[in-house]
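All protein chains but one are shown in place.
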Amino acid sequence: MTLDVAWAVDWTRRTADEVFARRSELNELDRQIGDGDHGENMARGFTAVIARLDALEEPLGTVGDVLKLIATTLMSKVGGAAGPLYGTAYLRAAKVSATPALDAPGVVAMLEAALEGIVARGKATTGEKTMVDAWSPAVEAAVAGSTGGADAAAVLVSAASAAELGAVATIPLVATKGRASYLGERSAGHQDPGATSTAIVLRAASDAAAAHGA
Amino acid sequence: MTLDVAWAVDWTRRTADEVFARRSELNELDRQIGDGDHGENMARGFTAVIARLDALEEPLGTVGDVLKLIATTLMSKVGGAAGPLYGTAYLRAAKVSATPALDAPGVVAMLEAALEGIVARGKATTGEKTMVDAWSPAVEAAVAGSTGGADAAAVLVSAASAAELGAVATIPLVATKGRASYLGERSAGHQDPGATSTAIVLRAASDAAAAHGA
Amino acid sequence: MKKLINDPQNVVAESVEGFGWAHADIVAVSFDPDFVSRAGGAVAGKVGLVSGGGSGHEPLHAGFVGVGMLDAAVPGAVFTSPTPDQIAPAIAAANGGAGVLAIVKNYTGDVLNFETAVELAEADDIEVSTVIVNDDVAVLDSLYTAGRRGVAGTVCVEKIAGAAAERGDNLAAVTAVAEHVIANVRTMGVALAACTVPHAGQPSFDLTDDEIEIGIGIHGEPGRRRIPLAPADDITEMLLTPVADDLALAAGDDVLLFVNGMGGTPASELYIVYRQARKLLEARGVRVTRSLVGNYVTSLEMQGASVTVLRLDSELTALWDAPVNTAAMHW
Partner (left out) sequence: MKKLINDPQNVVAESVEGFGWAHADIVAVSFDPDFVSRAGGAVAGKVGLVSGGGSGHEPLHAGFVGVGMLDAAVPGAVFTSPTPDQIAPAIAAANGGAGVLAIVKNYTGDVLNFETAVELAEADDIEVSTVIVNDDVAVLDSLYTAGRRGVAGTVCVEKIAGAAAERGDNLAAVTAVAEHVIANVRTMGVALAACTVPHAGQPSFDLTDDEIEIGIGIHGEPGRRRIPLAPADDITEMLLTPVADDLALAAGDDVLLFVNGMGGTPASELYIVYRQARKLLEARGVRVTRSLVGNYVTSLEMQGASVTVLRLDSELTALWDAPVNTAAMHW
């Protein structure tokens, strides 16, 4: 199977729905160790993304076109740290996805590009209690899955599960990047909001793939 | 019996003790319908009064001297509405008490002068929910007692009791003078702080008289 | 109660001392009795302006001592009028030989203590005239009250009378200008949350999470009525309408629109109130030709705001625009 533009659009809508549904949860996670706006930022961004998707006069041609629309919208609407980080992630992902559909290696390349974008902008490595701690295991899991012969949808299942585990695994970490780092030791004991939203994004991708895999 | 300078000093110390003891209660009454400082104002004033009494090198010669010391101290330390009102009350009372001791008519004259001073400054009549509603029945009771042949101490007992009843009777009133008047109808249902401190002052006078009547 | 204070009894003295150090180029501070006067002392030949009142309304009044505004300010205990033995020396310190205007907010305590102080000053041969500021339209009928309170409009009186004194008007003329401002300035305020007086240790009134007080004064008193929390635009209308009605504002009138913060309200919220008040004035055909937005007459950290409108004519406008150099107002 491959994942086409319809999948990409469905992924986006599912991401938006889940971000809206978990907006307060993300705010609350950010309130514990940051400034309490991560849910708000993501919701504002995805509201604009959906508005732009809805306003499209003709369907987009490639997965990359969808991802680029998301990238530019998030960059111009989200602000904060998440805006440029997710913006760059989607932009880099778009660049390697200029095709009508992605197979498993295509999905891996897309996820790798996203992570590279985040690291290029944010300069964080794993263990710093940021969204990198969700993206990085997700990419590793995707690589392993694809190498082992999994199809695109299965690759996304592994990536999403790894991101979720990664997000939970940020709880004991002491932040050394982003706003939570100002708290020092006090940042331990709380789950990173950006890692949590990353898990949301990747689970939406996987759910959309499952729905389209029929 | 007559009430001498020692009585006046004892009256003052008892007033101070009772004001200190009931400072929060007076603040709280004032918080309900005013700005919450009446206990503070009275306590600041009587702290200064006691300090000046304690600093005296030789005893004062007349009851009026004691009252004048209180008057000038309250005027310069209390501020707010209570400072000038009590200040004038004690000043006028001092003027008619320029004698080593007061008999019953002397006590009546002193109380009448105090009330006149308050009315002259504050322009309130009875029923406006002010200290006048304690002073006025106190003076009436004192006049009645003295006319009926009561001695100085008994006159003060009547005055104090009347002041206490008068203070309680301010509860249903709607204030039309002072800060409580800004509340309009909402001032009803609360006891006036100035009327309450008046009852404190007069009960202290009566208690001091009882102690000295021996 | 959490406050950045030491002993509650020393709040005013310590704060005024810090104020004096921070603004030593503008003010001089005297202690025992406590008052603030212009650095350099009274200006010979100029009418002196003195105001004062309870503390807790900062920057009022000490923040307005300086060229173009007050000559002296007298801080009482928090929310308590100062005493005559503070006010009289401040009047003397403000006297440059041309007499002194005392600007008094209409509260029983302030009026009585200033009255006595003025008598003392006059006994020392200082010519004093007094104006009573009473701009608060929340106090409806002075037959049944101690009269309207003096609130944020006091700033307008101090600024404009100060400019008149600075340009050399005599005492009668400065007094007339002050009365002219008083006749044309009205205010109404709202509180979202009470303030806590240092000695009290608890809020000055109790509001639930969805109630506000309309028609509050500046001493933490409860207001005229308690209503459910409403959008800023609606609240602003409840403040602006009685002010505009009381002034009988008509199309073509020029006004100063002054949105005052009570101490604990973010500037952003004050501008939201300003925006709506301005819309409402313009809908009446009134032109807002001057504006002031900020914390000028506060109630400690009270959350809330007041809306003040001053009807302007060309003279008042010119006096408003005249240079002023004080700690809290400067142009």
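A few remarks follow.
In order of appearance the chains are A, B and C, and numbering begins at 1 in each one.
The rule is simple: contacts are C-beta pairs under 8 Å (C-beta built on N, C-alpha and C of every residue); 3 or more make two chains touch, one makes a residue touch a chain.
Just so we're clear, the structure is a prediction, and the values are computed from it rather than from any experiment.
In the entire assembly, the chain absent from the figure touches the shown chains A, C. Within the whole complex, the absent chain has one touching residue among C:A164, C:I216, C:I235 or C:L249, and that is C:I235.
Here one chain is not drawn; of C:G76, C:G153 or C:G263, the residue touching it is C:G263.
For the chain missing from the display, the contacting residue among C:A88, C:V128, C:V155 or C:A193 is C:A193, taking the whole complex into account.
Touch with the hidden chain on the side of subunit A covers residues 27, 31, 33-37, 40-41, 44, 75-85, 121-122, 174, 176-179, 181-184, 186.
The omitted chain makes contact with subunit C at the following residues, 1-7, 11-12, 14-19, 21-23, 55-56, 58-59, 63, 190, 192-193, 209-210, 212, 229, 231-233, 235, 257, 263-276, 278, 288, 291, 293, 295, 298, 300-301, 303-305, 330-331.
Please note the rule applied: only the chains that are shown with their structure count from here on.
Across the assembly, the mean Cα position most removed from that of subunit B is the one of A. With centres taken as mean Cα positions, subunit B sits 75 Å from subunit A. Mean C-alpha position of subunit A lies 55 Å from that of subunit C.
Touching two or more other chains at once is no residue of subunit B. Touching two or more other chains at once is no residue of subunit C.
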